[in-house]
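Take a look at the following structure, please.
Of the protein chains in this complex, all but one are displayed in their positions.
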Amino acid sequence: MQKRVFFTHRFLPYWLIAPQIAVTLVFFYWPASQAVWQSFLLEDAFGLSSTFVGFENYRTLFSDASYYQTILTTLVFATAVTLISLSAALLLAVQADKPLRGATAYRTLLIWPYAVAPAVAGVLWLFMFHPSLGVVARGLRHLGIAWNPMLDGDHAMILVVLAAAWKQISYNFLFFLAGLQAIPKSIIEAAAIDGARPARRFWTIVFPLLSPTTFFLLVVNIVYAFFDTFGIIDAMTGGGPAKATETLVYKVFADGRLGGDLGGSAAQSVVLMIIVIGLTAIQFRYIERKVTY
Amino acid sequence: MAGVTISGVRKVYAGGIEAVKGIDLDVPDGAFCVLVGPSGCGKSTLLRLVAGLETLSAGDISIGGRLVNDREPAERDIAMVFQNYALYPHMSVYDNLAYGLRNRKTPKDEIDKRVREAARMLEISDYLTRKPRELSGGQRQRVAMGRAIVRRPQVFLFDEPLSNLDAKLRVSMRVEIRRLQRSLATTAIYVTHDQLEAMTLADLLVVMNGGRIEQIGAPLDVYRRPQTTFVAAFIGAPAMNLMAASPSEAERFGGAATIGVRPEHLAFAAAGTAPPDGGLAFQLTVAAVERLGPESLVYGHDGMGRDLVVRRSGEDDPPIGAQIALVAEREHLHRFDAAGERLPV
Partner (left out) sequence: MVEHSRFRTVTAHAILWIGIAIVAFPVYMAFIGSTHEASVIANGQMPLTPGPLFVENYYRTIFIGSSGSTREPVSTMLLNSLVMALSIACGKIAISIISAYAIVYFRFPFRMTAFWIIFVTLMLPVEVRIYPTYKIAADLHLLDSYAGLALPLIASATATLLFRQFFMTVPDELVEASRIDGAGPFRFFKDTLLPLSRTNMAALFVILFIYGWNQYLWPLLITTRDDMQTIVIGIRKMITTADALTEWQIVMATAMLAMLPPVAVVVVMQRLFVRGLVETEK
């Protein structure tokens, strides 16, 4: 963290750092502390006055059965998205790591969905699976499936999971590919000489050596599923039907805006902050073991 | 043109580590002074203090009679060649050479003249438009030298400039650095851990150890009369044989605790030869022989188990396990007291 050589100057460093500190204080620390403060307040019905109520908002939150339902929804959603996109990406990365013709073209053709906005991804998938006009929905009906994500909560969940996983595949693919390429070929050759067949080689040599990448991606994908999928859910289902696809972040938004329950929404924000801090801390504990491209 | 005077210089780092523990050194105008010593001996720190890249903890540094303690590096009229060359990677060779002059508001045509002159001297005229990464190690080294030369400084400072080159290039650059410094007649201070480089380059050799100067002198004087066991062991390859004196030897050699003799001063003799007057005789059991071509190094130990190495130009190398008589003349013996200081003869 220390440079051996540095400049000494009375005011210059402060001027250099001032813009970022200013923006950070105004748009980060101020609102974050507001959220914490508000989570201890209760607003009256008209939003005219508020009183300090201590942990009342938290108590209400954690005695609310629907909050636990939301937590469960979030966990199901995050697990499904993470598993699907990680395994699909790993499968593709292992293929692309082979010395194939056109390997770079494959990479190009697989990484671009990273650039698609979550909300747009949601719209694309909705268009395909829309119960009355979607092409895929049409196919499902032919197969005798009464597909309707507008009414069926499970269908809605499947739909948002697919869209969210689809968008994340390219990110995972890139990192898996980098991780695979970082494994020295001589180790694999040694394993081959030791008589390990390709499948066995993968599970006993490649996969363990890839574990730092996998772990890193696991955390990143959970964070993604928790926080960055707001646009997908809002565009596709709006949390419905009957809150079947309402994740924790979506609930903060919905309760704060539609319900006007600022104190409760703030308490939820604080809970989320603690979750992110926890996830980030886990990520940093393993930062040294991370892959480099 | 100017000499460098260093007096009472100390450097204590923030952590309390004292890298330089009180150094006095006078480098005369135009001299090539080499600071040599093992890593961590403070030689690089001393050079950086002269450059002004580190601040002094105590003492004074003058360049050309002008006290420069509080001067910025740019104001000291010095130029420095770094171990990794520190070329600006995004600038062409020409711009690398010109940068310092431009910062000094030197007129454009003057800059051009000096850059081309330096490039010609260093034979890099053909590479002026290239970027450093397009050059070989030796060429980068020349650019780094050129950057120092164009400035026409009072003092050149070299911080292990050849250690990133391969062995062959190192030798030729060594010769070239010496030739350039002579022709420019500019004072130079050169840091290296390579004693061979130090011996061949220096007018004034400064051997450092543990933040202090062990010995200052002309290279051959230092070689012939090392003032401490440290210098004796550090200068010369293979190193001088340093043997703990037996009680009888201590008595014969004025209370010496250690007796030293260079490998080339041990001569084979017929078995049973008596020691020459004031000299020593050993019975060597040969353990290994390294044949270098023009000479061989014979390793073994004497009757008291002390390891010895003998340098000899010979076709008739002894077989391993052979017993050989060795003699050393009086004038080739070095005596050191228990503190490692040289004893007068």
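Per-chain residue numbering starts at 1, and chain names A and B are given in the order in which the chains are listed.
The working rule: a residue touches a chain if its C-beta (ideal position, glycine included) is under 8 Å from a C-beta of that chain, and two chains touch if they have at least 3 such contacts.
Bear in mind the structure is a predicted one, so any value in this text is a computation, not a measurement.
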Contact list for the unshown chain, restricted to visible chains: A, B
Hidden-chain contact residue, picked from the options A:L72, A:L91 or A:A242: A:L91
Identified contact with the non-displayed chain, of A:V53, A:L83 or A:V116: A:V116
In chain A, positions touching the absent partner: 1, 3-9, 12-14, 16-17, 19-21, 23-32, 34-35, 38, 88, 91-92, 95-96, 98-100, 106-121, 123-128, 132-135, 138, 166, 169-171, 174-175, 178, 188-189, 192, 198, 216, 220, 227-228, 230-231, 234-235, 249, 252-253, 256, 262, 265-266, 269, 272-273, 276-277, 280, 287, 290, 292-293
Where the missing chain touches chain B, by residue: 51-53, 72-74, 78-80, 82-91, 99-100, 103-104, 147
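FYI, only the chains that are shown with their structure count from here on.
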Rounded Å distance between chain A and chain B, as computed from the means of their C-alpha atoms: 59
